[in-house]
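Take a look at the following structure, please.
Of the protein chains in this complex, one is absent; all others appear in place.
Up next is chain A:
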Amino acid sequence: MKKTLAVGLSVLLLMLAVLGCSSKSNNNGSSATNDASGSKAPASGDKLDPVTLKIILPGDRPADMDQVIAEAEKRMADTINVKLNLVFVPWSDLASKTQVMLASGEDVDLIFDAPWLHMEQMIAAGYYEPLEDLLAQYGQDAVTVRSQQMFDANKFQDKIYALPLGNSHLDGRTYVVRKDLREKYGIPPIKSYEELIAFAKKVKENEKSIIPILTSGQPGAKDQSWGAFRSFMTFDPEILRSDAIGQSLILNYKNNDGKVYNLFDQMDPTVWSWIEEARELYKGGLIHPDILAIKDVMSVFESGDVAVLATNSFGVPQQIASSLPKNVPGAEVEAVTFIPLEKGKVTTNFKQANFQAIPKVSKNKERAMMFLNWTAKKENYDLLAYGIEGQDYEAVGDDQYKTLPDSKYGYFPYAWVWNPTLDRLNAGFDPESIEHYKFNANADNLIASKLTGFSFNPEPVANEVSLYSAIEDKYYSSLFNGVTDPTDTWNKLKAEGEGYLKKIQVELQKQIDEFLNK
């Protein structure tokens, strides 16, 4: 027994020694390649050694992806000579998988991240490379196609840690409505929230097999909870989420006064009315009874079982527009939004919702930036954003496109190339949605938040944030979707979470004050 133990121990020591050496030599190797490509790169006309970039993207891999990659690689072969290894991570696993990739130091060159995912935390944990130098050296085109505001407002801790992706300065929010049902009951186009609810009630009364309302009940999508979603379309008062605890409304900003409001200190009557109304809707059977258990709301809507769905962006998501009529013959959908097209009405901090970052562990940082720069050319952008012309899409003028019926290239430019200059709008959108996009692409139409450019560093209250998040996740979705009794649920949430949230609020206010006094 003793002898086997000795053998085991000696092997163990050996293994440790080997492991230690190998990790060390890896580090040296990577810095060496960095230097090498760095010195080679400036002569951009020269042919570079082929490099394969591993890029992490959200969603599903489009069927035509390989054709697009082949075309892109052909175009890049003579200049930056990049080969693409695109890894698609399903939305539902995105947060956990990307986090594990970063934490385990997986060799990734470009990765999708977002403030609604875990951007601040990943930056605080030191996973991402600051991009100022790389942008200045290799990213001139990537800079020109984006406005200065876009870079200024999307700094984290005063540095550009990721390339902001966006075609507009405001995130759209939309109620997707079954147009065929609305017309069936002779209801005119929906113009207000009250009319929307009236439509839902009509559906409840007349359609046995259709549930009027569905929205995400998952803690990962708190912004889409039915009651909380109303904050995007209510402007008196306009209640904005804080920067500290994701999409939760419990800490919020209003009046653009640089103050953090805490609903535990004082419940805002408007927010409370949303909660109570959601409860009425749930009890009345208007909100889907299994809302907390449904993981993929899109597919439930696509199956035709639901009449109204709350979604992000303006316009009907293409996935719904194309698959619903296949499942339910004769079904039609339309986009309804109550966000006004009125100058100086909506506040924004110009924060973008999507980013591409270069992880610290990447061995090809220069080439990754060169690739991002390459995507900022019109013809390359069109290829990556819309696929192969004539097969996947058809250009409509300079700023719109039409998806061809046989296209097998799903829409995801927001995940890696999006910018306001080169973006084309879907010509299939209704005119109102297109108007919304164009309106919000102009920064002057929106009120600039006092906190533009501010980002919260959660490090000093890390324990409180994790403790509070775990508590809030227990109650938030059932509260704002009306699944449980409002007063009872609120009191439980308050009793358990108030202490931790107070500390987060104080820290957030402190950082905001420092930011404003700068």
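Criterion: a residue touches a chain if its C-beta (ideal position, glycine included) is under 8 Å from a C-beta of that chain, and two chains touch if they have at least 3 such contacts; residues count from 1.
Just so it is clear, contacts and distances are computed from a predicted model.
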Should one name the undisplayed chain from "Cytochrome bc1 complex Rieske iron-sulfur subunit", "MoaD/ThiS family protein", "Sugar ABC transporter permease" or "High-affinity zinc uptake system membrane protein ZnuB" using UniProt, the answer is "Sugar ABC transporter permease"
Which listed residue (A:Ala95, A:Met233 or A:Val506) would be found touching the missing chain in the intact complex?
A:Ala95
Sole touch to the unshown chain from A:Val361, A:Val417 or A:Ile434: residue A:Val361
Checked against the full complex, the residue among A:Glu276, A:Glu432, A:Asp473 or A:Glu498 that touches the missing chain is A:Asp473
One chain is left out of this view; which of A:Gly139, A:Gly246 or A:Pro317 touches it in the full complex?
A:Gly246
Kindly state which of the options A:Pro62, A:Pro130, A:Pro164 or A:Pro219 is in contact with the chain not pictured.
A:Pro219
One chain isn't shown here. Among A:Ala70, A:Ala125 or A:Leu516, which residue touches it?
A:Ala125
For chain A, which residues lie in contact with the unshown chain of the complex?
3, 6-8, 11-12, 15-16, 19, 95-96, 99, 102-103, 105, 118, 121-122, 125-127, 211, 217-220, 245-246, 288-290, 292-293, 295, 305, 360-361, 458, 462-463, 465-467, 469-471, 473-478, 483-484, 496
